[in-house]
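As you look at this complex, bear in mind that one protein chain is not there, while each of the others sits in place.
Order as written gives the chain letters A, B and C; numbering starts at 1 within each chain.
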Amino acid sequence: MIDVMYFAWVRERIGEPKERIETDAATVMDLVEELRVRGERYAAAFADVSALRVAIDQELTEFDAPLAGAREVAFFPPMTGG
Amino acid sequence: MIDVMYFAWVRERIGEPKERIETDAATVMDLVEELRVRGERYAAAFADVSALRVAIDQELTEFDAPLAGAREVAFFPPMTGG
Amino acid sequence: MSVRVQSETFDPGAELNAFTAAVDGAGAVVSFTGVVRDVSGGLTAMEIEHYPGMTQSALAKIVDEATARWDLAGALVIHRYGVLTASENIMMVATASRHRVDAFQAAEFLMDYLKSRAPFWKKELTRQGEAWVAARDEDEDALKRW
Partner (left out) sequence: MSVRVQSETFDPGAELNAFTAAVDGAGAVVSFTGVVRDVSGGLTAMEIEHYPGMTQSALAKIVDEATARWDLAGALVIHRYGVLTASENIMMVATASRHRVDAFQAAEFLMDYLKSRAPFWKKELTRQGEAWVAARDEDEDALKRW
């Protein structure tokens, strides 16, 4: 089980800030593939991963990063702080 | 007649902040040559003009600048503002 | 070194003075304040979302990096989240050093990283509707110089 979190417009497209997901995905990208087939809202949110950023356990990482041991994965658009 | 002003250690070496001088000097450097022969304190202050800066009528300039029409010439070390 | 993530507003002048007093001995203090501006002329509010579990640690990491790279006597980051209106302060960075170049460079570094690597997202609410602020390529490019 993994906590998957969504922020900003990713959160709005999916309609949830957070969910727990049962997955055997090996990498972030594998998880994205699993999410995409969950329905239209997911397909819309994950249509273009180049427009997204991902963090595993609150550290920014890449989409080819392994998920082994991960407790929390977060998807969001490029950050706009400052 | 021209007002000649001295600041910082130039002022201290010469012992005066300001004096009026009768001069026909064509350039700043000509004026420096005239001042140097006024005595030891002047010779000490103007020993190395590369260590000095000059302003004519309150605008920074160079030692080869013409003095024609100048009302005020100021000599001082490199500035240390900020 | 101090990092604060908060919804409440803050007083940049009071923060600057307190910061300067605390880093006694540093000759150079640089501050940056980010203010909500009404670009379109119809802004009713700015909403800032963040990733609570990650924000504090991401900011602390950025500040640690700045402290390692420059000779700093102190660094401060304050960043707000929640709903803000025009002219409200969004965030503030302050750096102190014996050398003005270090203070300036560290402040710019902190700002560049805050823009693109701290988990904040801004949404503008205008009379015409609402829109997430898009990240700008030049903000991503700005990181390359460090």
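The rule is simple: a residue touches a chain if its C-beta (ideal position, glycine included) is under 8 Å from a C-beta of that chain, and two chains touch if they have at least 3 such contacts.
All values reported here derive from a predicted model rather than from experimental measurement.
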Practice task
Specify the shown partners of the omitted chain in the complete complex.
Solution key: B, C
Exercise for the section: Using the definition of touch stated at the top, determine which of C:Val5, C:Met111 or C:Ala135 touches the missing chain. Expected result: C:Met111
Exercise for the section: Have a look at C:Val30, C:Ile48 or C:Ala135 and name the one touching the chain we're not showing. Expected result: C:Val30
Completion exercise
Missing-chain contacts on subunit C, rising order, are 11-17, 20, 24-39, 87, 98, 100-101, 103-104, 107-108, 111, 142
Fill in the blank from the handout: Residue positions on subunit B contacting the omitted chain are 5, 7-9, 11, 55, 58-60, 72, 74, 76-82
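Keep in mind that, in the parts below, only the chains that are shown with their structure count from here on.
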Exercise for the section: Find the two chains joined by the most C-beta pairs in contact, please. Expected result: A-C
Handout entry: Euclidean distance of C-alpha centroids - subunit B vs subunit C, Å
Key = 48
Fill in the blank from the handout: Rounded to the nearest Å, the gap between Cα centres of subunit A and subunit B is 71
Practice task
Provide the list of subunit A residues touching at least two other chains, using ranges where the numbers run on.
Solution key: none
Fill in the blank from the handout: Touching two or more other chains in subunit C are residues none
